[in-house]
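Okay, so here's the structure we're looking at.
Apart from one protein chain that is not included, each protein chain of the complex appears where it belongs.
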Amino acid sequence: MLRKILAVDDSALIHQMYKLFLSRYKNCKLISAMNGLEALDKLGQEDGIDLILLDINMPVMNGLEFLQRVQKEPAYQAIPVIIISTEGKEEDTIRGLKMGAKGYVKKPFQASELHGLIEKITTAG
Amino acid sequence: MSDFQISPELLNIYLEDARAHVEALDHALLALEREGPDPEVVAGVLGPLHTLKGNSGMMGFAGIKDYVHRLEDVFERIGQGTVTFSGALFDRLFAGASALRDAVEQACRQRAEVRNLAGERAVLDAILRQAPEPAASPAAPALPSPSAPAAAAIRAGQPAAPPVPSASTTAATYVSGGSSMVRVDFGQLDHLLNLVGELIIHRTKLHELGRELAERRGSGPDTLELLSAVHQVASVSTQLQETVMDIRMLPIRHVFERFPRLVRDLARQQGKDIELILEGESTRIDKAIIDEIGEPLVHMIRNSVDHGIETPATRVARGKTPTGTILLSAMQESNHVLITIMDDGGGIDAGAVRRKAVDRGLLKPDETVPDRELVQLIFSQGFSTAESVSDLSGRGVGLDVVLKSIERLNGLVEVETVPGVGTKFIIQLPLTLAIIAALLVEVGGRTYALPLGSIVETLKFRASDVHTINGRETLRIRERIVPLVRLDAFFGLPAPQEAARYAVILGRGDKRVGLVVNRLRGQQEVVIKALDPAVSGIAFALAGATIMGDGRVVLILDVAAFFEGRRQALAHGRAATAPAGQS
Partner (left out) sequence: MARPPSSRKKAPRKKEDTSRIVLPSSGLAADILALAATDDVEPAPVPGPAAIERRGSALEGEAAPAHNISFFGAPIREERKAVEATEHLATFFLSGEEYGVDVRMVQEIIRVSEITPVPRAPGFIKGVINLRGRIIPVIDLKRKLGLGEVNDAARTSRIVVVKVRERLVGLLVDGASQVLKVPVASVEAAPEEVVEIDANYLRGVAKLENRLIILMDLSKVLALELREGGAGAE
């Protein structure tokens, strides 16, 4: 059951895309954050976040640092993370995967691709 | 090429962001050109470029995405210090930035990539080829300063180390995109303002009812409670109104920001050396005005560069510094904003203006007009004293267009000049377009609203007070002769039963015009609602409309329309019998 998805990205356009791709997907609620720090705030405020979509390159606190902190918290460790990768920054993505992210999708991506990956990750448990 | 549909909403977001990103690129280039290599500037521009790259990819604009990727590479090399700076380099980079902006705008207009950036990409490739690979060395010295995003630090070759928390200095570059701000669609804000406006109308009604009730039933405890509650509603709704109005106000910096680049490009093209000084960028003004004032300002600055500032050689010959200065400043004064564009160029030659004016029949050869008034003629239709029409100023886009744009915003513009010393344009704009104090008048059985700010006085007159001069009805008010416009005739409305007796005297700077109406119906604050372009394009002398408490629509008159006739009168050297028909 996918109740809440936390999307972390500093681009308003990407958040709009998420809204379009995900708002009718499995009835889930979309929560957005513009950087890692905000995302940590949202984790604290919102109950029951089931998935995190994570951009790496953001101001204030980037994705890898956010991920590092999240992995240290028992409350959040288990939340599956999908890294939103960009061309040219593959090594960041791999680093994130090594830190515990469950998968990644490269920008630009199609809705179906995102859905597919979410499916695989959330059913694998 | 693409067969998918991008929604207008998405396109808007992309475009707005993209514009800001390209702007950041421009600023970074300006800073690097002025100050030399600076890791902070480089770090500051890599972020926007990265986001633009990602966004462009998502929109399916592969060519733009690719180009931005190259730009990122170029800047990274600049940060590593392996790119040699030269005037030619920056010319190429600036050209690239312009091409990028162009490509983005076109892609958004056509909803598909139209502009091919292959040529520009090749230019960047050439730059990268010439910049030697940085010498193999440990990460730190070649890195951008520690304030760079942590990702860069990671990439630099400390695989095992945990990511370094980014210092907060980078945050400063992004503050407006950071977490304390919310992106709001301007249409929503307008809607909010509409709702607030209606709330105020209803609370006024509530207030009236409260008073009536108090009169009828005396001031028992019920009545007092009601009045007290109404008072609360009034107080809160006023605060609400003020807050919403405040949110719409943005610093004029948004408009000013693109001018340094513009001046730089223009100056280089003309072989002139010009410094642009900005002042008062934090002065706030309504977003609706900000959206409209950009273009007129561009024209006026171009004017200063083209016709105002002289070439360095001429300047030196005149005993001036080779570098010319343009000062663009904004300042708030009571309930309006003053924008000044001042240059220390050659000034406007009153003699040339006079010759041209006579030439175009705007002035009779023997007519004497003081120089001060004479120069205002440069705002007349199709007027240009340039010997050659430089296509920098754009053909046919003269100051008359600028004047119209400014008047459409309920603004004024004036020019002052001292030959050989310089020229100063002063634009006066209202703080906001959204709510104005208005005088309601009745004409031909219908109610209209007039912006109070343009009204000098109202008076009652007798038929015998009207003198017809050169076929034009006028009224003598103290020492002045004020031309009259009969609104019912002007609008083609039926003539009133009772003879009209009231004149509303409108003032614009030095000029006066009297509007003849049947009745005066009091003052009120009204929320201006835009008229659909289908109507405003056709209708004459309408600035908008407003909705009364009872739901009635009342049209708001555009004061400028009544002065136009006047200007035409001066221009043609004879009084017009009726306001010059525009349609």
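For reference, chains read A and B in written order, and residue numbers begin at 1 within each chain.
Keep in mind that, in the parts below, a residue touches a chain if its C-beta (ideal position, glycine included) is under 8 Å from a C-beta of that chain, and two chains touch if they have at least 3 such contacts.
If you're wondering where the values come from, they're calculated on a predicted model, not measured in any experiment.
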**OP:** Could you list, sorted by label, every displayed chain in contact with the chain left out?
**Re:** A, B
Original post:
Among B:66, B:275 or B:525, which residue is in touch with the absent chain?
Top reply: B:66
**OP:** Kindly state which of the options B:90, B:461 or B:491 is in contact with the chain not pictured.
**Re:** B:491
Original post:
Since one chain has been left out of the picture, which residues of subunit B touch it in the full complex?
Top reply: 1-8, 57-60, 62, 66, 73, 76, 80, 125, 128-129, 133-139, 142, 152, 155-157, 159-160, 194-195, 198, 404, 446, 490-493, 529-542, 545, 547, 551-555, 582-583
Subject >> Positions on subunit A where the hidden chain makes contact >> reply: 17, 20-21, 85, 88, 90-91, 93-95, 97-98, 100-106, 108-114, 116-117, 120-121, 124
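Here, only the chains that are shown with their structure count from here on.
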**OP:** Could you grab the centroid distance between subunit A and subunit B? Build each centroid from C-alpha atoms only and quote it in angstrom.
**Re:** 40
Subject >> Contact set on subunit B toward subunit A in their complex >> reply: 7, 9-10, 13-14, 17, 47, 50-51, 53-55, 57-60, 69, 72, 149-151, 154-155, 159, 162-163, 165-166, 168, 170-171, 173-174, 177-179, 183
**OP:** Would you tell me which residues of subunit A are touching subunit B in their complex?
**Re:** 10-14, 16-17, 20, 33-35, 37-38, 41, 55-57, 59-65, 68, 86-89, 91-92, 95, 107-108
